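Only one protein chain is missing; all other protein chains are in place.
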Amino acid sequence: MSLSPSLKKLDLEKYGSLLALGVLFVLASIVGRPYFLRPENLINVMRQASYTGIIALSMTFVIISGGIDLSVGSLAAFVASCGVLFMNLLVKATGGNETLAIAGGVAVMMGLGLCCGALNGLLITLGKIVPFIVTLGTMSIFRYLSLQMANAGEFASHSQRFGEFGMAKLFAFKAGESSISLPVPVAVLLALAFILSFVLTRTRYGRYLCAVGSNARVAQYSAVRVGRVRFWAYAINGLVIGISAALLAARFNTVSTPNFGLSFEMDAIAAVIIGGTAMAGGRGSVWGTVIGVFMLQIIQNMLNMAGLSPYLQGVVKGVVIIGSVYIQRQKQ
Amino acid sequence: MSLSPSLKKLDLEKYGSLLALGVLFVLASIVGRPYFLRPENLINVMRQASYTGIIALSMTFVIISGGIDLSVGSLAAFVASCGVLFMNLLVKATGGNETLAIAGGVAVMMGLGLCCGALNGLLITLGKIVPFIVTLGTMSIFRYLSLQMANAGEFASHSQRFGEFGMAKLFAFKAGESSISLPVPVAVLLALAFILSFVLTRTRYGRYLCAVGSNARVAQYSAVRVGRVRFWAYAINGLVIGISAALLAARFNTVSTPNFGLSFEMDAIAAVIIGGTAMAGGRGSVWGTVIGVFMLQIIQNMLNMAGLSPYLQGVVKGVVIIGSVYIQRQKQ
Amino acid sequence: KRIGVSMPSATHGWMGNANWWATRAKTDWEARDKNVKIELKFSGTVNQQVSDIEDLLVKKVDAIVVFPHDTSVTSVVEKAYEQGVYVVVLDRGVSKEGIYDVYITNDDEAYTRKGMEWLAKQMGFKGNLLLITGIPSPIDTIRTDTIKEVCKKYPNIKILDVQPGDWNKQKSTTVMENYLQKYKQIDAVYTADDDMMLGAMQAYKESGRKDIKFFLGGGCLKSVIKEIMDDSNPLVKADVTYSPSVIATSISYGVIGAKGDKLNPYVYQVRALPRRVILPSELVTKANAKDFYVPEAPF
Partner (left out) sequence: MGDVILRAERINKDFGGVPVLKDVDLEVRRGEILGIIGENGAGKSTLMKILSGIYQPSSGRVLVNGEPARIGSPIEARRLGLSLVPQEFNLIRDLPVYDNVFLGAELLTRAGLLDKEAMKARTRELLAQLSVTIDPEARIEAMSAAEKQMVEICKALAFSARVLIMDEPTTMLTKVEIEVLFGLVRKLRAEGMTVIYISHKLKEVKALCDRVVVLRDGEIVHDGPAEGLSVLEMAQRMVGRELGSIFPPKSEPGAEIVFEARGVTVPGSFEDVSFELRKGEILGFAGLVGAGRTEVAEAVLGLRKRTAGEFYKDGKLLRIEEPADAVAAGISYLSEDRQGSGIVTGFSVAQNVTLVSLGDYCRSALRLIDRKRERERVQGYVDSFRIKTESLSKRLENLSGGNQQKVSLAKSIDTEPEVLIVDEPTRGVDVSAKHEIYVFIGELARKGISCVFISSELEEIIGMCNRVVVMRDGKVAGVLEGDGIDEERIMFYATGAHEEVAS
């Protein structure tokens, strides 16, 4: 798999997560027979996981810093709405230069995401309000702003290309009868995981993030600018949400304001925690989160493939989540 | 107000919460003029707040212990479904002795709540799985079990009296042209707040709860049975959820499995945090949570009364939540 | 033949009913025909729904019935259609024409129009009206706009307030309690579905007031139809169909389509079935209530 070289970077403590993922994979291969192991399905699983997965990556930063961000889903909706609106304007203004329009739209989404994330960060660090409350508030604010803008409707993009870009694949090649390829969002997920993991483990900022999350007072006494470190966790999160929002909007080629990004916060947080990051902050790993993301999606996919009754699916899902984390904890 | 004697018990640190509540109250009186200050409206606000409010009380325990419980809403639905089913059985078996049936039904709800809460507690303490994951799993399990039982439908109670009990009021008396009275759920909320606050501040268990949440290692070295203390936080939470579920089921005299208790977890956690309990555990106050519960409900009521457009309401709501907590934090 | 069904999971009574109808259609069809296998997927979010549909496609179903959360499913539906899967789309629609075999829908506009016209008549074309709407969303906007439009014809009917009840009984009870504080004279209450109507009525009962004469919801919850049939509640005299059984009908279309059967030998079309089906919304009163009473339905 494409992960393996990077997985070596995981220290032994993360071994449990890998083991749990492995067990789950085997289970899914059996339960989801014969569909689960088909290449298209595995690619589907990866793509399905990638939109919230991307957000989970930067959520890892936020949680390591000792915070939480509930506003991610609403923020994605808001950012995507503004981005698509701007893109449509550009399409008109440039007389149909879609490449430029898409670039502009995506830039707006990322820029606005950064700003909104920075707003969260400012309220938390300067306003000294706990992250849970700040992001609970902005969750409501961003969602209703988008609803207001669209009158609870949707923004369809006027660019055909944008939609094609959302479905694009990289390195497609034939393997036997089916073609294997890497969908763009999965590539983005892996690239971002690589970058963020690098930042976390190899840069000063990453070190400070752990220090601040583990013990903010000690960090402060050690001449770390605690406020700044936390601020950037939220700002980076905003930026990454912008990226995810762009990919998701491209996939649907439309932004439906009531539903876009709904309950992303829970999915992202769950993936982070399953990936072994401590809820209280201080330590965690980006690749662990990637594993958490895939674990959650594999569980869902496996149950779908097994064709259980929907209600039973919900019950089994709960059991499997608890079970996999149990395996993981035992082996640590 | 009926709170004032107990409020004296709050130490100075909670002063900020009271101030924020006061500011909010004045704001609501102005914005929601002339409806907000009417006695019936104030009673409404209290009753509306009480169902999640009751759960928020015991959620305070869970959060002080350093944990979290996401399963509260689903647990309420599950417990209420089973309780109503049992009650209907009893009505038939006893040939219409409703008092007995209601007593039986409520007992089942409370007992089952305790057991389910205990299950959460066991998985967390013995299974050594983090609370977020355990309760995320049981959230799914309990909800889908109820859906399965009812085929996603509802359980209507066959007892007329149960419904009347849900609407009952205590100490009704005339005051001018309108009658003032204390709805049962509000009375239960206040009574439970009194009891739980008492447990938290005056008993050994309460002290241990804070110690465990504050520094589990010190607590362990101090011969506190950390696992047991945490276990009971979840078990008590389950019991209290049973009470809230009984009141809510009685109010509608029916349990609609898809939406009974939906998103209670967020409301309850938000109230706890707004009430000044630290997300990381270690300290908190039950009366603070009561204040948080009322603050959230007053915000909602005020916006409704002001008759803002729904979208604007959502935006303003977010701003007001952040604003009130800001006031509160500044004064601490 | 295998048919996949993807729809939102139950978070309110109407959708609970729809889930039940889907289950019922599955049992009926599988009992009727050994070769038919129907797989149900209920999803909480549109993202989950898209994943569900993709998973169904991996399983190579022959037909797919989609009750979308919103139009975001368009591209995956298109993919299914291009793969030659028989596609039935209902209700909330896709944003592109011609990527389905059958499109079946309730008529949101007629649904509110019929109800509102009836209510206006009952009110004697005058009085104070309150609205409780659903979760802000496109269909909710259509409905609200239609009501406002109808009311414009009757200048004596005054819409006092519009607030969302989120298709949630408890929320709607709260909204109604607030209304009751605010407005001293209310003549009628229109709620976007029966679930919310029951919540609102609960608040009204608890208040002990006597001014409201009519409650109107919609969507035909069992208990409401029963009351209309028995004429047991003076406040509720009518309902409008917005049938949750639409999903069962759609599944039937899916099955027929997958088998390649023709619905009607007299209709000649490219792909055997009509492309668009709009289910009428009908007014339910005491006179016809028993036709709409399904005792075994959950709601």
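Letters A, B and C name the chains as they come in the text, with residue numbers starting at 1 for each one.
Operating definition for what follows: a residue touches a chain if its C-beta (ideal position, glycine included) is under 8 Å from a C-beta of that chain, and two chains touch if they have at least 3 such contacts.
Model, not experiment: these values are computed from the prediction.
Q: Kindly name the visible chains that come into contact with the excluded chain.
A: In the entire complex, chains touched by the missing one are A, B.
Q: Using the touch definition from the top, which of B:G53, B:G113, B:P131 or B:G282 touches the missing chain?
A: B:G282
Q: Can you tell me which of A:S29, A:N97, A:N215 or A:S309 touches the chain that was removed from the display?
A: Residue touching the chain left out of view: A:N215.
Q: Pick out the residues on chain B that sit against the missing chain.
A: 202-204, 207-208, 210-211, 214-215, 217-225, 282-283
Q: Which parts of chain A are in contact with the chain that was left out?
A: Within chain A, the residues touching the omitted chain are 202-204, 207, 210-211, 213-215, 217-225, 282-283.
Quick note on the criterion: only the chains that are shown with their structure count from here on.
Q: Measure off the straight-line distance from the CA centroid of chain B to the CA centroid of chain C, and report it in whole Å.
A: 32
Q: List, in ascending order, every residue of chain B touching at least 2 other chains.
A: 147, 152, 310-311
Q: Note the residues in chain C that touch 2 or more other chains, in rising order.
A: Residue numbers touching two or more other chains: 9, 19, 136.
Q: Give every residue of chain A touching chain C within the complex, in rising order.
A: Of all residues in chain A, those touching chain C are 35, 38, 40-41, 44, 48, 51-52, 147, 151-154, 156, 163, 166-167, 248, 251-254, 256, 258-260, 262-263, 297, 300-301, 304-305, 307, 309-310.
Q: Touching residues of chain C toward chain B in the complex: what are they?
A: The contact residues of chain C facing chain B are 9-13, 15-17, 19-20, 23, 133, 136, 161-164, 168-170, 174-175, 177-178, 180-182, 195, 198-199, 202, 205-207, 223, 297-299.
Q: Can you list the residues on chain B that touch chain A in the complex?
A: Within the complex, chain B contacts chain A at residues 66, 68, 123, 127-134, 136-141, 143-145, 147-148, 152, 266, 269-270, 273-274, 279-280, 309-315, 317-319, 321-322, 325-326, 329.
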